[in-house]
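All remarks here apply to the structure that follows.
The other protein chains are all here in position, but one chain of the complex has been omitted.
Each chain carries a letter (A, B and C) given by its place in the written order, and its residues are counted from 1.
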Amino acid sequence: MVAEVEVRIESDPRRLRFVRAVVGRSCRALGAGDEAAEALVLAVNEAVANVMRHAYGGDVDQPIRIRCRRAGDMVEVLICDHGKSGDVLSERIDPPDELRSGGRGLFLIRSLVDEFEFRSKDGSNRMHLRKRVPVLAGGG
Amino acid sequence: MVAEVEVRIESDPRRLRFVRAVVGRSCRALGAGDEAAEALVLAVNEAVANVMRHAYGGDVDQPIRIRCRRAGDMVEVLICDHGKSGDVLSERIDPPDELRSGGRGLFLIRSLVDEFEFRSKDGSNRMHLRKRVPVLAGGG
Amino acid sequence: MRVDTVHFGDVAVVRVEGDADMATSPELREAVFDVIGARAGGTVVVNLSGVPYIDSSAVATLIECLREASSGSVRFRLAGLNDGPLKVLRLTRLVDVFEVHDSEESAIRA
Partner (left out) sequence: MRVDTVHFGDVAVVRVEGDADMATSPELREAVFDVIGARAGGTVVVNLSGVPYIDSSAVATLIECLREASSGSVRFRLAGLNDGPLKVLRLTRLVDVFEVHDSEESAIRA
């Protein structure tokens, strides 16, 4: 089965709302229940916000691609940019210090998804987020 | 502003439901009201069904791309395939004969959208459907 | 799509649930044709209150059902059309071709 959705935006934070709406509906249409879809929406929002803030350093006109598809018993979302790569995988994953204001994005992402991958290669950064969902009955 | 959604499916009619769900949500997120979004969903469903039936002659494993984006005061949906091209533009647009069972897809499409274009080039067919929507306030 | 058939005297009601599109219309067609085949002289009601969406394939299917019914002297009625499907029948100028009832009950009693 091929059925996937790719959302393309510029790195403007005002696009986050658009991303949440379309990614949420796409994950549901790919078989995620309400809870899994909401978790993915939260996680994707954080991942895309991180790209805007860190990979693109606040530039609002750089391209970001978000692709949603089914991968076995998971719904998978790929977030792709060509900005500055960070050492995302080795960032702290402890619950953030109570009154620190930042530093909660990666923690949230890891709490919300079942699988989390990050790769940088040839100037492009790719984060994969995967969440287990019920097995599809029939045509899905 | 760049914000667009591309849905990719195989030419399996069981994917129509997926297309409707994601295209509907995308058109709304691009600024279409309920009525315009519903009209676009109906029109896109007919256009994609026609690709499955006519361009791909019922093959269920051929690629179809559906791209939704904003184009000025319109929401635009592009449907793209590489199947057999038909003379879609010159097909009859009169209301179909009452008890004929087929022949209503193109008529519906034309009744539902404000602009309708079809082009075949280098083995790829592209249908553009556009519907006027309210002007965006702010970041949309 | 889910299709269930229930019988009330000489009226058969086909209750449909889910979108009726190019993928699911064949199932609808088969169920209704089966009922029509077994019901010469009677009435077949298709209850579409559980159908939020129909496309032109479903419209074509309903037309085929109507023709099949006439040729078998079976009365054919639609009941419980939601706004979306009603709009599609209006756009294709077919509302008046069908006998359309608000509810299953009124379609059975008519």
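By definition in this document, contacts are C-beta pairs under 8 Å (C-beta built on N, C-alpha and C of every residue); 3 or more make two chains touch, one makes a residue touch a chain.
Bear in mind the structure is a predicted one, so any value in this text is a computation, not a measurement.
Within the full complex, the chain left out of the display contacts the shown chains A.
From the set A:5, A:52 or A:113, the residue in touch with the chain omitted from the display is A:52, counting the whole complex.
Across A:65, A:82 or A:104, the residue that sits in touch with the chain not pictured is A:104. Across the interface with the omitted chain, subunit A contributes residues 12-14, 16-17, 20, 38, 42, 45-46, 49, 52-53, 95-96, 98-102, 104-105, 107-108, 111-112.
Operating definition for what follows: only the chains that are shown with their structure count from here on.
Nearest to the common centre of all protein CA atoms is the CA centroid of chain B.
Centres computed as Cα averages put subunit B at a distance of 27 Å from subunit C.
Among all residues of subunit C, those that touch two or more other chains are 23. The set of subunit B residues that touch two or more partner chains comprises 12, 14, 17.
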